[in-house]
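Before I ask anything, let me first share the structure, which is written out below as structure tokens.
For this depiction, one protein chain was excluded, whereas all remaining protein chains were kept in their positions.
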Amino acid sequence: MGYTRKLAIRNYIVEGFLILASLIVLLPLVILIFGSFKTSAEVLSFSLSLPDTWQFSNYVRVFEEGGLSRAFLNSIWITGVSSVINIVASSAASFILARRETKVSGAIYMYFFMGLIAPMSIITTIRVVQGLGFYGSITSVILIYAALNTAFSVFLYSGFIKTIPRALDEVAFLEGASVFGVFFRIVTPLILPVNATVAIMVFMSVWNDITIPVYFLTDSSTWTMPLSIYNFYGKYSRDWNLIFANLVLTSLPVFILYLFGQKYIVSGLTAGAVKG
Amino acid sequence: MYRGEIKIYNRDCKRIHIKFIKRFRGGFALKTHKRKKAASIVLASLLSISLTACGSGGNDSGTAAGGDSKGAKVTLELAISKSSQDSAFIQQDILDEFEKQTNVRVNLQLIPAEQTTTVLQTKLAVDETPDIIQYNLASAVTDLNLERNFEILDNEPWASRIVNKDVLSSGGHLYSFHVSQDTGMQGVVYNKQIFEDLGLSIPTNYEEFLAICEKIKASGITPVFMPYKDAWAANIWPAAAFADFVAKNDPTFFDDLNSNKKKWSDIPEFKTFLEQQYEVYTKGYTNTDVLSDSYDMAVGKFLNKEVAMMFMGDWLIEGVAEQDPSMELGVFPIPSSQDASLGASPLGGQLFIPKKSKHLEEAKQFLNFIASKEVAQQIVDSKGYVSNFSDVTTPELPSYKQDIVDNYITPKKTVLTTDAYMLVDRSELYRLLQDQFAGGLTPEEVLKAWDEKFSQLMQDKGVAGF
Partner (left out) sequence: MKRAKNLYSYYMIYPALLIYSIFFVIPAIAGFYYSFTDWRLDRLELQFIGWDNFNKIFSDKTLILALQNTAIFAIVTVIGKNVIGLLLAVGLNMRLRTKNLLRAIFYSPSILSILVISILFTPMLRTEGTINNLLEAVGLHSLSQAWLTNPSIVIWTIAIVSIWQSAGFQMAIYLAGLQSISQEYYEAATIDGASSWKSFFKITLPLLLPAININLMLTLIGGLKVFSEVYVMTGGGPGNASQVVGTIILRSFGEGNWGLGTAVNTLLFVVVTIIAIPLLIFMRRKEVTE
């Protein structure tokens, strides 16, 4: 009893401490959310106070002036497709690289890893896309995003796929499964926590990016949601309350995705298999 | 071994994995080959779906708003900063009218304000040039390499009707288009109401300026607002002060400077001017957070009557008036010397045509259209510009503008600020000024460091003499 009791107390202390710590994190976010409901003058104090009146009209205005419905669709499409391509391709590649421990696979791994360090060069990328003949198209942006995040995804997957025991593969092979089958049917579900984590991170990184669309999408009707914030950078001043409302709306989809994906990260299946 | 009965336990000790393995039996061995194909087909189709679906998306937008567009309809790409969205040239009614008359559509490429320069530079570098660009002439010289990239417009049909060619030219040739000959006046923007209330008159020299600052401070209002987080704002005073001094005492200075015969540190008065601006701060006549307050706070500060003055251009007056037409602001010259002249630098918002535009003819057609008497008059009237066309009349100007015209432009008490003579980027100078305000550099050190950087930049650029 003493041990369990101690455990329970320890948990409470930790929980209490963490709740306190979370307030540090919440502070600026609360300012953001409250600010988005304030009037233009009120928001300038950047304080924790509640709005005098809740200006829901801010959100309506932001939605309309920012063309958010179109921007949202653009973002969803671009982010969704490029994330899916990236995750599927990268996890498949990492699987092979993790299983085949040869010099070649090691070299390929390094090749991918360098992508984390090497700087992206916008001008030369534009030239490549021009050469392929589809500069300005959404497809080019999707493929660029898929490429840019490959290093990150491969890096993350490689680390975790190693924790899946080979024994599982071997059994499945004995059953006549192909390597595709092993990967998609056995390994992928087992690395669900990692899949969810990587998926959310790649999605987030693509969603929030504001440089690629500016250089590669010439038609502003194809712009993504985060860029809509520039609608509210006035010539002489900034309407912070509208900007905040815009930020809240833009961050909402990713946040919802995270809450949704949390479930899968939490319900993690253990990689430890018990052979019976 | 154990055929297909690997049991995986999750954290709740439930057996969940057996099903997977069981499914492998039977069907799998036969379908191995097909599975492999299936997976690669899935991947390939994902790619092709996005290619086809989005490929059309990319082309679609080109003719989206056209409606009845049959045949090869030309679309002009006009690149403009998002913050200039209220520019008269791109108002929808003008674009629609143009399309009606010529069947040429104008598509706006909006660029986020902060990235306008880099995006345009990149586009020019990769030959993805828009057909028309709206930009600031003075900056275009250095930022966008005006001479190399843009068409000379000397022989356009409307060129002969231009009254003031200087505000649209560089190096003797006409490069840009505007219906207005407004220049941005840079000096001390001030709240007329406050001056009246406190019985203050416009200072004619530095000592008088300090005196009125003292009076304003005593009344509880911050005399001067300095938003020097935006480093360029710290250069308004020096740019005007230097130019004014040089115009009266050393007219060839800038030529000498640009051919390395003289340096910034050579003129001791420059040091004084930098000291002056800093003194206003140290004497407590400004906002406390000089280095963290930014330009976008300025309008609010004036509207709330928290500040009385600011070293800025007269475009600020317009911004405040938009929010509150009852505010009366004016501008007087930077009081760095006795009876200084009002600084002037070309305004932005001119239209340029890149040489590599894919639709040169149509682009020039657009300029013709705007230059036409009716359209130009319409624009000039709606925006209150000083007309730059011989056959377009200037409407009644807002009072502050009229004041400027009467008190400074007509009696020729203006002087072009140093910006007009610069061939290189001045960001480092702005940063050095920030350093001065952070207490790190003396005016001497600022000028010396800027001299070094300046000659290095000129050398990199290949200017003769460096």
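Read from first to last, the chains carry the letters A and B; within each, the first residue is number 1.
As a convention for this text, a residue touches a chain if its C-beta (ideal position, glycine included) is under 8 Å from a C-beta of that chain, and two chains touch if they have at least 3 such contacts.
Quick caveat: nothing in here was measured; it's all calculated off a predicted structure.
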Of A:90, A:137, A:218 or A:241, which sits in contact with the chain we cannot see? A:90
May I ask which residue of B:284, B:411, B:440 or B:465 touches the chain that does not appear here? B:440
Even though one chain is not shown, subunit B touches it at residues 11, 36, 40, 43, 117-118, 121, 125, 142-143, 145, 148, 229, 231, 288-289, 291-293, 424-425, 427-428, 431-432, 434-435, 437-438, 440-441, 457, 460-462
Residue positions on subunit A contacting the omitted chain are 11, 14-15, 17-19, 21-22, 24-26, 28-29, 31-32, 46-48, 85, 88-90, 92-93, 95-97, 99-100, 102, 108, 110-121, 123-125, 127-129, 143-144, 146-148, 150-152, 154-156, 159-160, 162-166, 169, 173, 179-180, 183, 193-194, 197, 200-201, 204, 208-210, 226, 229, 240, 243, 247, 251, 254-255, 258-259, 262, 265-266, 268, 270-272
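In this text, only the chains that are shown with their structure count from here on.
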For the complex, give me every residue of subunit B touching subunit A. 1-11, 16-17, 20-21, 23-25, 28-29, 32-33, 35-36, 38-39, 43, 46-47, 50-51, 54-55, 57-59, 61-62, 64, 77, 82-84, 86, 107-113, 115, 119, 122, 125-126, 128, 296-300, 315-316, 319-320, 322-323
Which residues of subunit A touch subunit B once you look at their complex with the stated criterion? 41, 44, 77, 81, 84-85, 88-89, 122-123, 126-127, 130, 134-139, 142, 168, 171-172, 174-181, 184-186, 189-190, 210-211, 214-215, 218-222, 227, 230-231, 233-238, 267-270, 273-276
